[in-house]
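Sharing a structure here in structure tokens format.
Every protein chain except one is present and positioned as in the full complex.
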């Protein structure tokens, strides 16, 4: 593989990897705070993508505002989900996870009923003329995705470490009873967490629309890789999710330049390989065991 | 004034009565001790008061308002804080973060503020840090402010747990075996802290303890529980000379 192709696919891989990373962080955030593997995460991404894209394409809203609108609606959806799942969570975590499975199916079918199965083609929100440096062409939108994702992650970390609400959300996760007794409404914290995780998925979904194609099968194509990326990096670890997402993105793109047909498979082959060697994932944080 | 009133409270677990028809009150401004052999129901009592369990029968009143039907976080916001016997620090957060996470009631930040009134949020965040730093100073924790909670020495951890409970601005503080695992010097230090909390901060303290020396020295009133019943209540002198108490001590397991 020559140098140009290497650098080109590295950049492209980082672009799609950033999307995977956002999705993976959403999974990990919810898992580490609620102990819940949210099986509806991919479907939420798809619904968020549709909402944002419909605003952007049909109502000609500004792209950024479309993302914000989608985030708000999906955030509310996440919080409503928590409320629905709460009685199941009181019984057993397993029932709660089954509940997310059910909600995911409902969301998937609702989306098809509302928007059909055709999908929506989305134009880039910016003039996507490539920047050429020597032999390398960089698609500006890829850089936009990388920068926007990085910004989101930084804002998230700031929120979680430097604001009361963020600290309260983290502490509710680590010590539920103690937090209750210290005056925190833990149920509300959980709802916010699920809402926040979902917002990350929605942002990822809308941003990736112009590159791919907004369609119902985004839930599986982007969602599952995000899930695998979260596990690869160590389920529950946010830095791990970032590493996992970027790894998957770069791996897929680089492999595809060599052996096209293997690109989808190779990422999962490596995924299985890494987990056999280190079951707790690349970053290997000891996961909060809530089950 | 009776700040906390426990009225005929019973709590059953599958037919077994952990506490049975217990009634007593805590005066405002008191340091009130609760003692008894293992299994006498002390921690269950605390759990009922702090809202973790609902009483099977009976009522709990705080500032003349019933609290036994409230969820734990609302009880805390009403002014009643507690610590646990086994430390439950937010292990992966620093000392400052542990305190800051808690100070939310009096500072009045609502979730909506994060979206609409960012200025307000920034101001409150600044205030929060200042208040937290003051609290740390008061409890000699300033040097540890940036240390992760689970890296602290045991004694410091205990102090932090109490400081954190105080961050909720309580009127009454329930301490569950605060001296467990402390040596003599540290226990004396603890007594000093408890007195400081009552004398200078005006907070009523109720504590469960096994360290008799400490209990007798700082508590004005002591309630004795045995096998879920209230045995006797009185001053340290009365209690330490009571025949029933002595036999429970000698016969029971401490």
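Going in written order, the chains are labelled A and B, and every chain counts its residues from 1.
By definition in this document, a residue touches a chain if its C-beta (ideal position, glycine included) is under 8 Å from a C-beta of that chain, and two chains touch if they have at least 3 such contacts.
Just so it is clear, contacts and distances are computed from a predicted model.
Its record in UniProt calls the unshown chain "ABC transporter substrate-binding protein", which is the match among "Ion-translocating oxidoreductase complex subunit D", "Inactive transglutaminase family protein", "ABC transporter substrate-binding protein" or "1-deoxy-D-xylulose-5-phosphate synthase".
The missing chain, though absent from the view, touches A when the full complex is examined.
Per the touch definition above, the residue from A:99, A:125, A:166 or A:244 contacting the chain not shown is A:99.
Taking the complete complex into account, A:109 is the one of A:62, A:109 or A:157 that touches the chain left out.
One chain of the complex is left out; on chain A, the residues touching it are 2, 4-5, 8-9, 12-13, 15-16, 87-88, 90-91, 95, 98-99, 101-102, 105-106, 108-109, 117-119, 121, 123-124, 128, 130, 132, 135, 137, 139, 141-142, 211-213, 215, 217, 221, 252-257, 260-261, 263-264.
By our rule, only the chains that are shown with their structure count from here on.
One inter-chain figure worth recording: chain A and chain B are separated by 41 Å, centre to centre, where each centre is the mean of the chain's CA atoms.
Listed in rising order, the residues of chain B touching chain A in the complex are 50-52, 71-73, 76-77, 81-82, 84, 88-93, 97-98, 100-105, 107, 109, 111, 114, 121, 124-125, 128, 164-165, 167-168.
Note for the complex: chain A touches chain B at residues 161-165, 167-168, 170-171, 174-175, 177-186, 188, 192.
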